[in-house]
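One protein chain omitted, others in place.
What follows is subunit A.
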Amino acid sequence: MLTDRLAAVFHEPDCATNRAKSDTARKAGCRAKAPTPGAAAGGCAFDGAKIALQPIVDAAHVVHGPIACEGNNWDNRHAASSGPDLYRRGLTTDLSDLDVIHGGEKKLWRAIGEAVDTFDPPAVFVYQTCVPALVGDDIRAVCAVATEHHGRPVIPVEAPGFVGSKTLGNKLAGETLLEHVIGTREPETTTPTDIALIAEYNIVGELWQIAPLFERLGLRLLSCITGDARFHQIAQAHRARVSMVVCSQAMINVGRKMKERWGIPYFEGSFHGLRATSDALRNFARLLVARGAPADLIDRTEALITEQEARVWRRFAPLRDRLAGKRVLLYTGGHKSWAIVSTLQDMGMTVIGTSVRKATEDDKDRARALLGEEGTLFGAIPNAEMYRMLKEGEADIMLSGGRSQFVALKARRPWLDTNQERHHAYAGYEGFITLAERIALTLDAPVWDQVTRPAPWEDEEAPP
């Protein structure tokens, strides 16, 4: 039952948000604070589940629902692939009212068959959405029979939009992987330095900024859940020696259950920023050595960190003056709430405030410690207030996602995209330099001067 799986997520013991709750609040679930109708932003659980699984690049992702669920939504993120691009196809049953009246199961069955015949994928993910959930399409049963019939996993993803938020959907996607995928295949070989990344989606190729570091250290990325993943790589994730949960809010349940089931220690971390990246590498080395990897890994890791950080600072030198003292308003969420703060501070900028939406208590503590006296921790900032802060020049630049960009742009202030629609990769040591360059280019762009210049008629109207 879906409710059982929801309960498991609501009671996730390693979720910092859950830990901070009372027993009754935990029972009420992740949606204890329901969104306000008419003043809500953000996606639904289906959205979250799709985001978390779609980066599996060689699988077919079939959305069982009306056109809104996929027609308005396909191929709209920049999760990158090094090979197959089946994951970018928009596949849907496009339910009509007749399908709803007759029930959508038969159409889904045929759609799965067509996906298998056309694309011959190693696996098919079938996403439940509100309408078929409401009319009672049993996608679990359809998927079970289809798995048998087509001789490959056909996996039900039961996260219809109405069950809750995008974050909840991320976690339900994690539960899906735990139930149907992880542990279903043994890797051909294993090494004492096999690692897994959890909730790293390879947005605009960020994984590829990190992968060379692993290679330098002799770490083998056995499984990335789910960025640039092939289906079989997810299936063998249970043989990793250590795992890292990159976005804790999204898939902490996967890290915790992999630890319980297969004894894989995990840590929470981020690749956004120098300190975070170096910490992540140190954590991998420490935990791998504790599990029997050669002890020199720790020294080699320190050597790599020293080398990489020195290299970053050499490359950063010409940018330093352009960024020094600039005031940033950061509007993001999750682990980025603190990870980007430390990055910007390392660049010599002042963060006047960061938002801690979708952040765990732990994330918030870290952000608070970093900001100290000079910055404010925000929840959601009303757009009008954000506009005022920018227009009145309290910040020189805003870093945020696509939704809030126009608040900055209509205030004629510099803005840089740091969310999933971004076009540049900001992970690891490479990403630090890329981010610094992009901020400098944005701040110094000639356009800001032009759009704040008075119009000719304003001069005319001015008193002589």
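Convention: contacts are C-beta pairs under 8 Å (C-beta built on N, C-alpha and C of every residue); 3 or more make two chains touch, one makes a residue touch a chain; residues count from 1.
The definition used in the following text is that contacts and distances are computed from a predicted model.
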Out of "Carbohydrate ABC transporter substrate-binding protein (CUT1 family)", "Permease", "Nitrogenase iron-molybdenum cofactor biosynthesis protein NifN" or "Urease accessory protein UreF", the chain not pictured bears the UniProt name "Nitrogenase iron-molybdenum cofactor biosynthesis protein NifN"
By the document's definition of touch, the residue of A:89, A:216, A:300 or A:424 touching the omitted chain is A:89
Across A:9, A:130 or A:143, the one contacting the chain not displayed is A:130
Sole touch to the unshown chain from A:9, A:62 or A:245: residue A:62
It is residues of subunit A that touch the chain not shown, namely 31, 34-47, 62, 65-76, 89-97, 100, 107-115, 118, 130-131, 134-135, 160-165, 383-384, 387-388, 402-403, 406-407, 410-412, 421, 451
